[in-house]
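I'd like to ask you about the structure that follows.
Complex shown without one protein chain; remaining protein chains in place.
Chain naming follows the written order as A and B, and within any one chain the residues start at number 1.
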Amino acid sequence: MINTRLKVAFSAMLAATALTALPAHAGKTLDAIKAKGQIVCGVNTGLAGFSQADAAGNWTGIDADTCKAIAAAVLGDATKIKWVPLNAQQRFAALQSGEIDILARNTTFSLTRDASLGLHQTAVTYYDGQGFMVTTKSKIKDAKQLKGQTVCVQSGTTTEKNLTDFSKANGLGIKPVVFEKVEAATGAYFAGRCIAYTTDASGLASVRNKEAKVPDDHVILPQLISKEPLGPMVRRGDDEWFAIVKWVIYGLLEAEEYGITQANVDQMKTSQDPVVQRILGTTEDTGKLLGLDKEWMAKALKASGNYGEMFERNVGPKSPLKLPRGANNLWNKGGLMYAYPVR
Amino acid sequence: MAETIIFQSLPSRPAPTQTEGLVPWAKANLFANWQSTLTTLVVGALLLYFIPQFVNWAILTATTVPNAEACRTPGVGACWGVITEKYRLIIFGRYPLEVQWRPLVATLLLLALLVASCTRAFWNKWLLVLWVVIIGTFFTLMYGNVLGLTKVTTDRWGGLPLTIMLSSLSMVMAFPLAIAVALGRRSKLPAIRTFCTIYVELIRGVPLISVLFMASFMFPLFMPQGVTIDVMIRVLAGLTLFAAAYMAEVVRGGLQAMPKGQAEAAASLGLSYWQTQGRIILPQALAMVVPSIVNNFIGLFKDTSLVGIVSLYELTGSLGLALNGDADWRPYKLEGYVFITLIYFSFCFAMSRYSLWIEKQVNKSKLR
Partner (left out) sequence: MAEAKVAPRTPPTKRDWSWRSQAFRGLMYQILAVVLIGGAVWFLAHNTAENMRIRGIKSGFDFLTAPAGFDIGESLFPFDSNNPYWKAFLIGITNTLRVAIIGIILTTILGTMIGVGRFSRNGLVRGLCQAYVEFFRNVPVLLQLLMWYLLFTELLPDIADAKQVGGFFLSKGGLSFPEPVWASGHVWAIGGLVVGLVAAWFYRRWAQGKFEATGQLRSMVWAPIGVVVAFGIVGWLIGGAPSEFNLPKKGEFSVEGGGSLTPEFLAVLLGLTLYTASFVAEVVRSGISSVARGQGEASQALGLSKNQEMQKVLLPQALRVIIPPMTSQFLNLTKNSSLAVAIGYPDVVSIANTALNQTGRAVECIAIIMLVYLTTSLSTSIFMGWYNAKSAIQER
């Protein structure tokens, strides 16, 4: 009878749904990651220097390298990552729901996000500020010249609000043209729909140097209108995982401070410097406190190199983005990068 | 004031010397009277002005060399080089280059299945088995990880295979749901009728994009702690729910058109409700609405272009992927749009012709 057939089909459907709904983390994030053997890392859909996939699907950039370092520290293998490209609207929901374990997507830390999204902000991996890019042809030298002009911006970003604040504080009456996707926003700017394009200065450099036909046709205005501390976020409610992400980042910074590089990790293991010994786990087992093994930082450094190397490789003066180290230098070299001691 | 009217027969006109051929056709259709002649001249002049310009741009001065420099030469029209350079990225998205034969074969299989489903000779229960087998093959080929095929995760699927898969799969899954809902809306049980009506009106009242937003942003929050579902599956579920509501209305239209006598006759033969519906009413009602179902499918096929907004790279999305990040080729986006417009058009046009043809078949059977 069709009645029974329908019932069978229905229960089969239910069973299929239950099967596809595989558990992503059974309890604590770390246990779950170890159990499934991979870290799920939410990244940008494509921002040169931060996270971008090549044709073969390999991800590069500061955010991607951070994920690799964490994967190496936790699982001992930097390739055990599932990359989930996210746009600005999806990112928080993806992290909240447990679809991803870590959100490394050039995301700004702010009070609202900390207090209302159910997320934790770990440690800053890039100190940025919002700027403007205009065409050389427009002869605009100062952001205050943008009075009454159209500015292309991506929706769902702190950028949109900063632009409003700046326009308001200076009485400029800037008209924002808001796009859903970053590609659409830059596309409209390059087509000439807007006088200026605004986002974080690093993003501007990325767009100018990688996407403009002739980079010299575009200038990035010198003034920055906001503070944009960027870094990875994790879900609330799992302090151990929060600590691991935070300390891998501090470890990368401290490694630079003490001269441990991707190339010399193994030689440095014989170093007599107690700080180096602690980082590399030759004397004290710092990993154990975090629930990781002794060599956690050594593995992370082998995968991504120290913070300075990550910066140079992805966004530094020798990379296509040609960004100066500036505020992202170590504290003892005039920058803001001051890691808590790994001890 | 009375006036006498005398009817006088007019002299009969000579028979037209020629009723077929170009000249009489033109006389009747282009120069019938002065208004028609004027329209012909104006419209013809406009066509003569625009068509050569378009042909000139699209064919005569166009270049197909995959070299952005060649396109920038002054005087060059359309730059089809962007297609010859990027066609694999546009059609297959980010699927790994060296194994792109897999989506190709999978898509061809799926297309063959669609064509078979459109052919009357195949309309029996084996078609259902064929669907299950081919969809299984499709996913095996695309995902791999067995039989020595490398694993390709769903975030790298894209382009035309994704478009065809999303539209056909959601349509097929929507079908049983739609029938259930259509029957439910005509049910005599008030609770079931209310649920079905609310479902249909709710979904039909909101745009697809909000359903997709829900599937991609909100759905994860609905799930219990620790359960996640792949975003592609979620989008597929969203499309299915959306398509089912529209198709339920089509099916309901077919059910309503069935003469009451059929159900009464079935009842007098002692058939149960499910037997009546399954053996008598549904087969006839569904055959009647096949054209509308095909039209629904065309709509769904076009609507899959929206999933690009929630970052799945189907055909429209993969074009953006191919061109947005590449400064050399970005200026030739128009050519890219023309290319995928042609792809969408040829699929939809073929299906709409099929729908017309099948409509004629249905009407023919009605006339008997």
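One rule holds for everything that comes next: contacts are C-beta pairs under 8 Å (C-beta built on N, C-alpha and C of every residue); 3 or more make two chains touch, one makes a residue touch a chain.
Please read these numbers as outputs of a predicted model, since none were measured by experiment.
Student: Looking at the whole complex, which of A:Ser167, A:Thr186, A:Ser226 or A:Thr286 touches the chain that is not displayed?
Tutor: That would be A:Ser167, which touches the missing chain.
Student: Which residue from A:Gly118, A:Pro274 or A:Pro341 sits in contact with the chain not drawn here?
Tutor: With A:Gly118, A:Pro274 or A:Pro341 as choices, the missing chain is touched by A:Gly118.
Student: Suppose we count only contacts with the excluded chain; which residues of chain B make the list?
Tutor: Given the touch definition above, chain B has residues 25-26, 29-30, 32-33, 36, 39-40, 43-44, 47, 188-192, 195, 201-202, 204-210, 213-214, 217-218, 221-225, 263-264, 266-267, 270-273, 276, 298, 302-303, 305-306, 308-309, 316, 331, 333-334, 337, 340-341, 344-345, 348-349, 352 touching the missing chain.
Student: Can you name the residues of chain A that touch the chain not displayed here?
Tutor: Residues in contact with the chain left out: 88-89, 92-93, 96-97, 112-113, 115-119, 138, 140, 148-150, 152, 155-157, 160-161, 163-165, 167-168, 174-181, 184-185, 188, 191-193, 195, 235-237.
We take it that only the chains that are shown with their structure count from here on.
Student: How many angstrom between the C-alpha centroids of chain B and chain A?
Tutor: Going by mean C-alpha positions, chain A sits 39 Å from chain B.
Student: Could you please specify the touching residues of chain B with respect to chain A in the complex?
Tutor: Where chain B meets chain A, its residues are 94, 96-97, 153, 155-156, 176, 180, 216-218, 220-221, 223, 225-231, 233, 272, 274-275, 277-278, 309-311, 320, 324-325, 327-328, 330-331, 333.
Student: Touching residues of chain A toward chain B in the complex: what are they?
Tutor: Chain A reaches chain B through residues 1-3, 6, 9, 20-27, 32, 45-46, 53, 55-57, 82-87, 89-90, 93-94, 96-99, 180-181, 183, 186-187, 190, 210-213.
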